[in-house]
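See below for the structure under consideration.
Only one protein chain is missing; all other protein chains are in place.
Chain naming follows the written order as A and B, and within any one chain the residues start at number 1.
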Amino acid sequence: MANIIRGIIEGLLSGGVYALMAAGLSLIFGVMEIINIAQGVLVILGAYLSYQLQQTYHIDLFVGLLITMPIMFLIGLIIELLFIRPLKRERTMFSILVTYAVALIIEGLLILAFTNTPVKLSAWYVTASVYVGTINGTQLYIAYIYIFTFILSVILLGGLFWLLYRTEFGSTLRASMQNRTAAELIGINVERISAITFGIGVAVTAAGGMAFGTTRTFNANDSYDLISRLLVIIVLGGMGSLRGALVGSLALLVIGDVTAEIWSASWSSTVFFVLLVVLLLVRPQGLFGQREGRKQ
Amino acid sequence: MSILEAQNVSKAFGGIQALDACSISVEQGKITGLIGPNGSGKTTLFNVITGYERVDTGTITFNGAPITNAPPDKVFRLGIGRTFQLTRIFSRLTVLENMHVAAQRQDLRGLLSRWSSSHEQRRALELLDFVGIAGLKDLPAGNLSYGQKKLLEFAFILIAEPQVILLDEPAGGVNPVMIRHLADRIRLLNQRGVTFLVVEHNMEFVMGLCDSVTVLHRGTKIAEGPPETVRTNPEVLEAYLGA
Partner (left out) sequence: MRMLKIVVLLVLVVVAVLFPLQISPDDTTTTVAVFALMFAAWATAWNTFSGYTGYIALGHAAFFGSGAYALAIMCQRWHVGLSDVSLLGLIIPADYAPFLLVPVAGLIAALIAVPVGWIALHTRRHTFIVVTIAIFFIFQLLAENNIGSLTGGTAGLEFHNPSWIYPFFNFPFYYAMLIILVLALLVSWWVRHSKYGLGLLAIRDDEDRALGLGVKTGPSKLVAYVISALFAGMLGGVWGYFLGSVFPQSAYDPLNDITLALMAFMGGLGTLSGPIIGALIIEWARQNFESLPFIQNAQNPSGYYLIIYGALFLIVVLLLPEGIVPTARKWWMRWRSRQQSASGSDTPGQAEALAVGQAGSGEGGNG
């Protein structure tokens, strides 16, 4: 029982981080109608960046985000400019192929730079845990890192929401999301918005990467698993919906962690995917997505 | 005798009531015009009749039988064809192939055989000739001019020999010569027994062609009758001027 509770709590806490990465993906889709398959490997890149900063310069992981996030933002801008912007026809389909290709390249570069040896980010707060309470006589401990990353994701997600709903930039972004052509007609520079949105969507992977890297050992090969989970999350939540990204992440992670506790870790991924399939049967547009009507 | 009827159909999109207890009826063998200011619900009505949208309430009947919310392929097979404001044709297929898509035979043998079987090919060519684009039959449909695409759309609807044809702004964006050509084709078909329901903004076209005109405003019918009567109806004038 205590294990299940811990599973739920950890799931909720780490769900926040996944929500961040998934939100980035959803945001990109919402504004630009493209699916960034490279998001998974970019998370790993973010993790390696944090790792490098820590190993070489002994910069704390959270502090290091002040460096890695802008770097990832720039990388996002570059990817958008070089590879997404030139797409003219059937952008969504080609964007999948293009970002998949970019993901392969980045993965290759990571393997060359860091080899396949798994590494892990560590700090005092990764191993130390705090006493939370007692259930059924078992004492419950949660590692500090979960709490910290949860706070981080709350801050970042909160920042994202603030940006979207309380700033002028945010409203132009949301306008582009709703109707690209109309936005252009009223003078919004949709291309610039697209580039910035992509940058933001990628920048959050820096935070996600750092959190990801603390919870387990990783190497470049983990990108596949990661992007599959992220895609499942946004399809589950509804593509283009930030709320959906949040709810989807939490749901999937809690269920995954609980499954790992009750059953075994290797089944938790399968459960993810099976859930998705079941959901799509009932609700093809996801939880918060818009039902695609027939085109008239 | 009415062949196609909408009874008390309502349809809302979010906060907007596109159709509001709308009832219209289309007489068999006649050409009926459907007019109304922008936003009056004309295209929505088409969509609802042909299954591209579901109704919130109300019924659609065809030949006395209800077809409310039937899917588009069923509606087409029952005998109602329709065109779209922005022509929807298959741009990567040739003109002739476009015709054959609409001529889909439902049985297994029909599907397995090569598409250029003689009877269908002949009929397709006949129809292309009828609308006047037979010379373009091997061109990719995407290369046609706007007016030619409209003719193509018209032609492949015909290949299924529909009883009723819904035309959504057939004269829109087309030059006067083509408009006259279209009107001729419509009249010819009508003489052979095809019923038409035509949405149009081009008043001259409507008044010259239609036996009867129905006017929609804000999702509901406000007038109906022969063109001359409708044209001078004060409510109709107000709807257009006020809208």
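The definition used in the following text is that a contact is a pair of C-beta atoms (placed from the backbone, for glycine too) under 8 Å apart; a residue touches a chain by one contact, two chains touch by 3 or more.
Because the structure is predicted, anything quoted here is derived from the model rather than measured.
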item	value
Touch criterion as defined above, residue of B:A12, B:A160 or B:I222 at the omitted chain	B:A160
Candidate in contact with the missing chain, chosen from A:Q139, A:S171 or A:T270	A:T270
Interface residues of subunit A (partner: the chain not displayed)	35, 83, 86-87, 89, 92-94, 96-98, 100-112, 115-116, 224-225, 228, 231-232, 235, 239, 266-267, 269-270, 273-274, 276-277, 280-281, 284, 292, 294-295
Residues from subunit B at the interface with the omitted partner, ascending	50-52, 71-73, 75-77, 82, 84, 88-94, 97, 100-102, 104-106, 110-115, 135, 138-140, 142-143, 156, 160
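Methods note: only the chains that are shown with their structure count from here on.
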item	value
Length of the line joining the C-alpha centres of subunit A and subunit B, rounded to whole Å	47
